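The complex appears here minus one protein chain, its other protein chains still in place.
Right, chain A next:
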Amino acid sequence: MGNKNRFSNHNRRKQKKDTNIVLTSINLTCAFLIVFPIIWLLSSSFKPSSELFAYPLSLFPEEFTIDHYIKVIENGFFRYIYNSFFLAVVGTLITVAISSMCGYALAIYRHNVKYTNIIFGVFLLGTLIPGETLTISQFTVISELGLYNNIWGVIFPVVTTTTGIFLYRQFYLTVPTSFVEAARIDGAGEFYIFSKIMLPLSKSVTITLCLFSFMWRWNDYILPLLVLSDQKNYTIQIAIKNFIGANGVDWNSILAGSVISIIPITILFLILQKYITGINISSGDKG
C-alpha cells in the first residue's frame, strides 16, 4: 500500500489493539460470496456430465475429470489462446508506446506549443462517446481498409486509449520542465530525453497501463466477433461465445473454456496487484 498518510498510520497503530471478530467475519463472508461464482465455475469444470446435470449438487466433484479440458484443447483451443496472446501482447506494446509519447508531448511541450489543450480535448472525445455506439461505422472503415478477418483489424482500432494518454499526461505534468531543459543543455536529443530519461521515470504508470491494456485486449469481444470471420483467426472469447448455440449451450466445453480464459489474466494480476489495488487509479475503466 502506498498510502503512508496519517489516517492509515492511525489505522495501523490501532489495529493490534482491537480486532472485531464480527466485522472480520462479515468481511471474509462478503469476499467469499463475491468470488464464489468463480469457485463454482472452477469446480464445475472438473465434474463429469453425470454430475453436472444431476441433483444433488456438491461443491467439489465426486469424480474428478479433466475430460472437458481435453475436448476443448483437441478442438483447437491452443490456436485461439495464441491469437488472444498475440492481440493482447502486441496491442499492449503499441498502446504503451504511443500513449507514453502522446501523454509526454502533451505535458512537456505545454509551454512551447500553444494548442496542446485543444489536442488533449480532441482525445478526450474518446471518453465522451462510448465505442459501442460507433461500432457500425468503425466496422465500415475496417472493411474499407481491407482489415476484415485480419488480426490487425482488431488491434489498430483499439490501441489509442484516452485512459493511457491521460495517465501519462498527468504523470509528466508533475515532472519539472527544468529537468528536460537541463538535459537539452547537455546536448541530449528530444527522443533520447524521452526514451532514456523520462520514460523510465514513469514506471508505475507503465505497469498499471500494461495490466489494464492486457486485460482489455484479452477480454475484447464485440469487435473481434464482428471482424474475425475465419475460425483460424478466432480469439479465445469468440471461441467461448461459439459454445452458445442456437439450440442451447454446450456447458461441458464452455465451463472448461471459460476457466482457461481466466488463468493468464489472473496470474498477471496476482503478480502486479500491488500496483493496481495499492494506488488510486480512477480515471476510467474502459478501453
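As a working rule, a contact is a pair of C-beta atoms (placed from the backbone, for glycine too) under 8 Å apart; a residue touches a chain by one contact, two chains touch by 3 or more; residues count from 1.
Definition applied: contacts and distances are computed from a predicted model.
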Requested in this report: Write down which listed name, "(2Fe-2S)-binding protein", "Aldehyde dehydrogenase", "Thiol:disulfide interchange protein" or "ABC transporter permease", is the UniProt protein name of the chain that is not shown.
Outcome: "ABC transporter permease"
**Report entry** Residue of A:101, A:175 or A:201 in touch with the missing chain, whole complex considered
**Finding:** A:101
Query raised in the report: Quick one: which of A:52, A:73, A:175 or A:188 touches the chain that's been left out?
Result: A:52
Report task. Identify the residues of chain A touching the omitted chain, counting contacts across the whole complex. Result -> 3, 5-8, 10-12, 14-15, 18-20, 23-24, 26-28, 30-32, 34-35, 37-38, 40-41, 44, 52-57, 97-99, 101-102, 104-106, 109, 112-113, 116, 119, 122-130, 132-142, 145, 156-160, 165-166, 170, 190-191, 194, 215, 218-222, 226, 237, 240-241, 244, 249, 251, 254-255, 258, 261-262, 265-266, 269-270, 273, 276-277, 279-285
